[in-house]
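Every protein chain except one is present and positioned as in the full complex.
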Amino acid sequence: MNTTLRALLGATALCTVASVASAQTLTIATVNNGDMVRMQGLASEFEAQNPGIELEWVTLEENVLRQRVTTDIATNGGQYDVMTIGTYEVPIWGKQGWLLSLNDLPEEWDADDLLPAIRDGLTVDGELYAAPFYGESSMVMYRKDLMEEAGLEMPDAPTWDFIREAAAAMTDRENEIYGICLRGKAGWGENMAFLTAMNNSFGGKWFDEEWNAQFDSEAWANTLNFYIDMMNESGPPGASNNGFNENLTLFQTGKCGMWIDATVAASFVSNPDDSQVADQVGYALAPDNGLGRRGNWLWAWSLAIPAGTDSPEAAKAFVQWATSKEYTALVAENEGWANVPPGTRTSLYENENYADIPFAQMTLDSINSADPTNPSVDPVPYTGVQFVAIPEFQGIATAVGQQFSAALAGQTSVEDALANAQELTTNEMEDAGY
Amino acid sequence: MARAVTQKRKLIATLAAWTIGMAIFFPIFWTILTSFKTEAEAISDPPSLFWFDWTLENYGVVNERSNYPLHFMNSVIISVGSTVLGLIIAVPAAWSMAFVPGKRTKDVLMWMLSTKMLPPVGVLIPIYLISRNLGVLDSRVALVVVLTLINLPIIVWMLYTYFKEIPGEILEAARMDGATLKSEILYVLTPMAVPGIASTVLLNIILAWNEAFWTLNLTAAKAAPLTAFIASYSSPEGLFYAKLSAASTMAIAPILIMGWFSQKQLVRGLTFGAVK
């Protein structure tokens, strides 16, 4: 009797799930990066496996996407069932209770396989609020041929002074070769991501333990001066408008000697279809100043489910599929191992097929050397390597980024830029009640 | 002698006008041309003009990645819908302003125009909240209504200026003949105002087609028009000039072609009462 009842209940439950699952439409918001576009292309496999679920895609450029999904989730607009967000948003949104916990994803999805640094970044109070789709740190990508011409040899773990010296030696403005390409475009995810991480390696920080802004510190002055001097010596023209994509194009067309940026770029610059310098790219860890922190960051584009979704089960099924080991295998089979989404799972780096990829080990080392819970030389009250995981950060950092971008363009001095940054950060933080 | 001079003048004018015309058109031409290049060719140094391997690859990629027909249909429905709705509301208003002007008619008209000066970003969150509460986020209906309201002042003003040009005596004659208000508008006024209405319609379709703030912020997947389609090609990773060009060409081609075919109508009426 008891078992029959249970079986019956189970059957009904199954039926409900099945009927709910039939003819559901999931609206998925993603960023227009290569790995996401690839996922969209392969998603027909998912639809074939789950006949009841139909997928609709909203693919947007990063800044537009961020603004759209934030507006929607904060006003409970309910337009999306799955959102692509990063390690900055997850802790904040998770704390607000805006996301569904993914702790109940099934055993075979294997949460323990996720890289610890990445998993920690997506977990709030023991609840995993997003599944990492790909993870990245930053590293130095350089042209072996130009380095050789300059008579230098890149160490595996260079210092900032070496980078600056090498950049000057590689620069050949006549032939449009610029020793160093770095982000200069204003934005908390553009120049500020780079500069915040760089500042960590210069011994600096955003806030001290009482949440006082630190732009009046020597570390920030050193960071910014070093960055701007180096860019003026050896950087490309128009650097203050260059973000990730602009630099990628420059590097691929052979105009950069070195480029310090996201590890995912490695698969683009080494792809002979897109890159004119594919066979000449070498990799090294992000530089340091011998202070115990390197200038590399940690980021993971992740899939999260807003709490207001109509179809939580279908959304979970999709998130599970897109971040599974099977998906990695599917990409490998269709597009080759170099194109699988990197930086999320230990098992990928233990896979011998993947070990042949030249940038695999450097990517893993970079990710492992970043510590979001302890980003700076000194103790700080916040988490996040190239960001500060508080809601106010993106507004403040974008405004600060404008100042630094203007300093790079030569429109303000470093001193003024830092003074303005200090003032506006202090005002905003006071306003926010810190 | 005089003939020779005019002939020479005509040649000079032709040369100058063609040069300027082509310079103005060049960015569009270059975009269309680039859409047929490979990504590497698109940034080649020196740039190649016609002698490259023409390819349709970019169009293939764009079509595979985006649901172009859906975005296209959304653009059509939203721009035509808002224009039609706008006309229905604006014709009576413009009619009465033109023929039964009151003391405050001019003020009302100017006030209507001034509503267009509100910065849309300032009211995004309120409108977003209202749309959410009404359950019309990501629906074409909401966009049709919003774009109607945005362009209504322009429609009313354009129509008003045409209607004003129509001599009142004709209407009075019609009234004498016992025409009702309805038939007055329908049979007397409207035919005379056709060029004006035609260019109002065209201008509004263009404005609505190109509106990129509300169409992007109030839609997700279902109602997203071509402006949202473009946003997914704006700066992806890797080389993108050729793909961006292909997507741009696909987004502007319909309205460009429509504009060219109807430019006579557009020009004839696009005066805002400026010609006297």
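Labels for the chains are A and B, by order of writing; each one numbers its residues from 1.
As a convention for this text, contacts are C-beta pairs under 8 Å (C-beta built on N, C-alpha and C of every residue); 3 or more make two chains touch, one makes a residue touch a chain.
One rule holds in what follows: contacts and distances are computed from a predicted model.
A.B. asks: Of the candidate names "Acetolactate synthase", "2Fe-2S ferredoxin", "Sugar ABC transporter permease" or "Xanthine dehydrogenase subunit D", which one corresponds to the UniProt protein name of the undepicted chain?
C.D. replies: "Sugar ABC transporter permease"
A.B. asks: One chain isn't shown here. Among B:38, B:55 or B:96, which residue touches it?
C.D. replies: B:96
A.B. asks: Tell me which residue among B:78, B:112, B:144 or B:189 touches the hidden chain in the full complex.
C.D. replies: B:112
A.B. asks: So which bits of subunit A touch the chain we can't see?
C.D. replies: Contacting residues on subunit A, toward the hidden partner: 67, 70-71, 74-75, 92, 96, 176, 185-187, 236-241, 246, 249-250, 253, 255, 391-392, 394-396, 398-399, 402-403, 405-406, 408-409, 411-412, 420, 427, 431-433.
A.B. asks: Determine and list the subunit B residues touching the chain excluded from the picture.
C.D. replies: 6, 9-10, 13-14, 16-18, 20-22, 24-25, 27-28, 30-31, 34, 43, 45-47, 89-90, 92-93, 95-97, 99-100, 102, 106, 108, 110, 112-127, 129-130, 149, 152-154, 156, 181, 206, 209-210, 212-213, 226-227, 230-231, 234, 241, 244-245, 248, 251-252, 255-256, 259-260, 263, 266-268, 270-276
By our rule, only the chains that are shown with their structure count from here on.
A.B. asks: Between subunit A and subunit B, what is the separation of their C-alpha centroids in Å?
C.D. replies: Each chain's C-alpha centroid was found; their separation is 39 Å.
A.B. asks: Where on subunit A does subunit B make contact in their complex?
C.D. replies: Going by the criterion above, the answer is residues 27, 29, 32-34, 37, 40-41, 56-62, 64, 68, 71-72, 75-80, 243-245, 248-249, 252-253, 264-265, 268, 274, 276.
A.B. asks: In the complex of these two chains, what residues of subunit B are touching subunit A?
C.D. replies: 39-40, 43, 64-66, 124-125, 128-129, 132, 137-138, 216-217, 220-222, 224, 228, 231-240
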